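Just below is one structure, and these are the notes that go with it.
What you see is the complex with one protein chain gone and the rest in place.
After this line comes chain A, so read on.
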Amino acid sequence: MLFFSFFKTLTQQTVTVELKNDISIRGTLKSVDQYLNIKLDDIVVLDELKYPHLSSVKNIFIRGSVVRYVHLPPDKVDRGLLEDACRREAMAQKGKAA
């Protein structure tokens, strides 16, 4: 659930989502869910000529399973916090298992 929470903190940021079929779509992150399905607003397709079918589309829902990368604005990512949260979650998992 860590990355779900992490992405929730990034809503309203401009991100670029690269899909497994090589389309890159830039837009405002509106929402994310437990499967990391992503909703983007005001989208721009980076290689519009190659992928013309999204020209009349303004906001999209991307299924989490087809996402390869999400490019994030670096200044919005608190790496220390993320590392902490990761360790804490790992500890919690360990505590649960024991």
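Please note the rule applied: contacts are C-beta pairs under 8 Å (C-beta built on N, C-alpha and C of every residue); 3 or more make two chains touch, one makes a residue touch a chain; residues count from 1.
By our rule, contacts and distances are computed from a predicted model.
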{"item": "From \"Sm domain-containing protein\", \"Membrane magnesium transporter\", \"Ubiquitin-like modifier-activating enzyme ATG7\" or \"N-terminal acetyltransferase A complex catalytic subunit ard1\", the hidden chain's UniProt protein name", "value": "\"Sm domain-containing protein\""}
{"item": "Chain A residues that touch the omitted chain in the full complex", "value": "1-2, 4-6, 8-9, 11-12, 19-21, 31-35, 37, 39, 43, 48-49, 52-63, 65-66, 78, 81-82, 85, 88-89"}
